[in-house]
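I'd like to ask you about the structure that follows.
As you look at this complex, bear in mind that one protein chain is not there, while each of the others sits in place.
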């Protein structure tokens, strides 16, 4: 039995399995797509995001705002 | 020329006159293929030797399934966009709660804070005021409510500073009952914020609030 026949018999032959496969892969697809886009975005904007800037600001990056607890 | 004109005119006179005589079974629309005289050509020479019909099927069904996958993910995304547009946005959520440090309010003093654009009255009541609020006879009230139902801690009275009559902001430590007085139409509220005299129909409203850090901090909202 060839490769294509195996795929056809396991996934597409029964309609219920076909529909279930479609929905399950849609579930997997949308989360992995979301993860992929988010990681691309965060990589593309590295250094400009709040989580990167936060520590820089907290460690004395701003001289004009804080008045106390800095020597 | 004349014969041509005659033959053109002929159908105008009687459209069915020149129809050929055909058997009625050829007019029937059922099972056309049974009557077909078309001979299917033999494509045998063009077909691959090791042809696997499952290959083309797999490809076709994969495409159908991919379309289903993308449409269901897109449908879900569309529905989610519409549904989540109904929930409160981040700027509203950020304004939803107000923190007040209660340590700065001495006994017997009022403080007004702004919460969601509305004034909130906070009063640090003295013991005599608490006693006064509890000694009121329920039958004397327009909107009967026990003082204990209006406070979480009798020391702290927290309520919405909007007159229940027409929405003015009452003045603190004023009026005939030692509580609040609405200057717009003369509603008098007592030390528990209950309506005692004047046109207002209800007691001053109590917002949702909580005490934190051993009652040194009040969170309204």
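All chains are identified by letter, namely A and B, in their written order; residue positions are counted from 1 within each chain.
Operating definition for what follows: contacts are C-beta pairs under 8 Å (C-beta built on N, C-alpha and C of every residue); 3 or more make two chains touch, one makes a residue touch a chain.
Here is the rule we go by: contacts and distances are computed from a predicted model.
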The complex's invisible chain, by UniProt name, from "Cytochrome b-c1 complex subunit 10", "ER membrane protein complex subunit 2", "Dolichyl-diphosphooligosaccharide-protein glycotransferase" or "DNA replication complex GINS protein PSF1"
"Cytochrome b-c1 complex subunit 10"
If I consider the whole complex, including the chain that's not displayed, which of B:90, B:138 or B:208 touches that chain?
B:90
For chain A, enumerate the residues touching the unshown chain of the complex.
14, 16-17, 19-20, 23-24, 26-28, 30-32, 34-35, 50-51, 54
Footprint left on chain B by the chain that the document does not show:
72-73, 76, 79-80, 84, 90, 93-94, 96-97
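One rule holds for everything that comes next: only the chains that are shown with their structure count from here on.
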Which residues, counting only chain A, touch chain B once they are in their complex?
2, 4-5, 7-9, 11-12, 18-19, 21-23, 25-26, 29-30, 33
What does chain B use to touch chain A in their complex?
52, 54-55, 57-58, 61, 65, 68-70, 72-73, 76-77
